[in-house]
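Heads up, one of the protein chains got dropped from this complex, but the rest are sitting where they should.
So, subunit A:
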Amino acid sequence: MAPKMNGIGVQVENTRICVVMVGLPARGKSYIAQKAQRYLKWLSIPAATFNVGNYRRNDSPHPSADFFDTKNAEGERKRRAAAEAAVKDMLKWFDGGGVVGILDATNSTKERRKWVLDWLTKEGVEVIFVESKCDDEELIMANIRDVKTTSPDYKGQDPEEAAQDFRNRIRNYEKVYKTINADGDENDLTYLKIMNVGKQVIINRIRDYLQSRVVYYLMNLHIRPRSVWLSRHGESLLNLEGRIGGDAGLSYRGDEYARKLPELVLESVGSDRPLTVWTSTLKRTIATARHLPKHYNQLQWKALDELDAGVCDGMTYQEISDMYPEDFQARDEDKYNYRYRGGESYRDVVIRLEPIIMELERSEDILIISHQAVIRCIYAYFMQKTQEESPWVPVPLHTLMKLTPRAYGTEVQTYKANIKAVSTWRGKGSTAKHEDPRPDGGV
């Protein structure tokens, strides 16, 4: 029987990996777990997170700090039961074809780690521990403030009280916390230890390729607060004619957007801290970035160029439908996988964007000025859009998007420039030159 495969060609072949998070609360564990899951899914590798806290919450929705005291037998029993339930569900999920399961809990003692390792090894699952260790008090406090406002535990509670409770909760964990291999007797574990947000990293006993790939990605992550801004280029001359691709300059209104962009960015950033600007190598994105402040560093990436439409480059949808009717239909049927003759598919774009995503993860505030299909792929990464949805997401011209990754998901804010532009969105089956996006995204 042929083994399963997926888009980027990581062959899964019976590999089942459990990423077991380790670390005190407010060290960015959930954040890391959620990022890893999103990255893997974006690359078409089945991944899911099992948050032990969520299982515990079913039992005790709003526990006080005492609950987390190791001397509290009732609390201890309930937390253990929650961990068991999470692992059981994960095993069930593996049987249904899961590849990378992430166990999101503190796993802060040697005993707990051994318990997880023994159980999963017995089930034929490879275990890799991922620890985030941080002593920087300022970072921890920033993280608590972030978590406190977004954690389901503190829904509807007074923020100050919540913060105080959280500090106490952490103290209970600190009493028993032991970092991986602190005593030198966990040398056989496969683990990744990230210290002080990546300042130092230890990688121990990586056993296969997929593990090395996950480790590689996690090494690029950081938990410093930051945002990513996305914008398409200003309206181009080809946009006006409803033609795709090409390397045209900006229309009059597109130029107006370029001139307004600095103001829009300033409003969104809220201070004059500089952003790094990434554009494609095409005229229309470079022209869109040209009025941004001089102290913004600008870089051009070939990988940010628009999806290559091959033989259809420079054509209208009507022309494509007339000249290549089969292609036009094939593309609507599976837009993610459809590759233009001599050109690219969305899947191809995702593969070439991987270095961009890596670089994006390790950078701080970045403004990306690129093209419709490329922005869709980047947006799909941050918002966990499926392959069916992502190629149809409306990304209007003359609009700035601000994405802020948080522990429990990504926040989006949009800023309209209020400069008219044509719509380049196209619904399934349509050959209209310009069409307004439908609220359902056309799927």
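Here is the rule we use: a contact is a pair of C-beta atoms (placed from the backbone, for glycine too) under 8 Å apart; a residue touches a chain by one contact, two chains touch by 3 or more; residues count from 1.
Keep this in mind: contacts and distances are computed from a predicted model.
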| item | value |
| --- | --- |
| "Ferritin", "26S proteasome complex subunit SEM1", "Glutamyl-tRNA(Gln) amidotransferase subunit B, mitochondrial" or "6-phosphofructo-2-kinase-domain-containing protein" - which is the UniProt name of the missing chain | "6-phosphofructo-2-kinase-domain-containing protein" |
| Hidden-chain contact residue, picked from the options A:212, A:386 or A:418 | A:212 |
| Candidate in contact with the missing chain, chosen from A:155, A:224, A:362 or A:416 | A:362 |
| Options A:29, A:133, A:233 or A:352, residue touching the unrepresented chain | A:352 |
| Given A:220, A:268, A:337 or A:404, the one touching the chain that is not displayed | A:220 |
| Residues of subunit A in contact with the chain not shown | 2-3, 5, 8-11, 13, 198-206, 208-209, 212-213, 215-216, 219-220, 299, 301-303, 311, 339, 341-342, 351-352, 355, 358-359, 362 |
